[in-house]
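Here the structure comes first, spelled out in structure tokens, and everything after it is commentary.
Omission of a single protein chain aside, the complex is shown with its protein chains in their original locations.
And then subunit A:
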């Protein structure tokens, strides 16, 4: 237990709260340290607060503060990777992988949580997930951390089958909600999107159960 360290790698402030904050809370309750490597500051987000309080140039500052607040709610460390929102798929993958490998090595990760490349809807999600796989692949097999992947595309189960891991995060729902709400500029917009679209129950249920696929290197 004492040598475990969970490293979460997602591109946007709030990905950790929507996608994995129940799981994160579960690890924290077990005394396992969690670090969030956040790829960008979400500076190209469309949600500017409702009513609008941010503009394109100030959004990154708000989102950085919101991330700090969410991290406090979840009791985790955050490191910023310093990329620019909506551009990750255009970065050289090998360079990203080297950079990520160095971070993952330094943190001595036992488990890395990221998006499932190709099944994560947002191009930044797919690109960072793929770079994480490339990063971990560079690590000696004996000391490689596990990778758990979050798939969110509508049809992912058709291709991938059922997830390997499924957490009912009801015991941590309060923490999850608090973390989501810390992302003030995003929370309203994302929750509205979820509530207004035709698969509402499925989306809400998705927030209450966190599922991951385990990656196996061939």
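Note that in this section a contact is a pair of C-beta atoms (placed from the backbone, for glycine too) under 8 Å apart; a residue touches a chain by one contact, two chains touch by 3 or more; residues count from 1.
Just so we're on the same page, contacts and distances are computed from a predicted model.
*Asks:* Tell me the UniProt protein name of the chain this structure doesn't show, selecting from "YojF family protein", "Extracellular solute-binding protein", "Cellobiose transport system permease protein" or "Glutaconate CoA-transferase subunit B".
*Replies:* Listed in its UniProt record, the absent chain's protein name reads "YojF family protein".
*Asks:* If the hidden chain were put back, which of A:28, A:101, A:122 or A:211 would touch it?
*Replies:* Reading the full complex, the residue touching the unseen chain is A:122.
*Asks:* Quick one: say which of A:48, A:134 or A:160 touches the chain that got left out.
*Replies:* A:48
*Asks:* Who touches the missing chain here, A:80, A:160 or A:178?
*Replies:* A:80
*Asks:* For the chain not shown, which residue from A:60, A:73 or A:175 touches it across the whole complex?
*Replies:* Result: among the candidates, A:60 touches the missing chain.
*Asks:* So one chain is hidden, and I want to know which residue out of A:108, A:143 or A:192 touches that hidden chain in the complete assembly.
*Replies:* Looking across A:108, A:143 or A:192, the contact with the absent chain belongs to A:192.
*Asks:* What residue numbers in subunit A mark contact with the hidden partner chain?
*Replies:* 40-41, 43-52, 55-57, 60-61, 64, 80, 82-84, 86, 121-124, 152-154, 188-189, 192-193, 197-199
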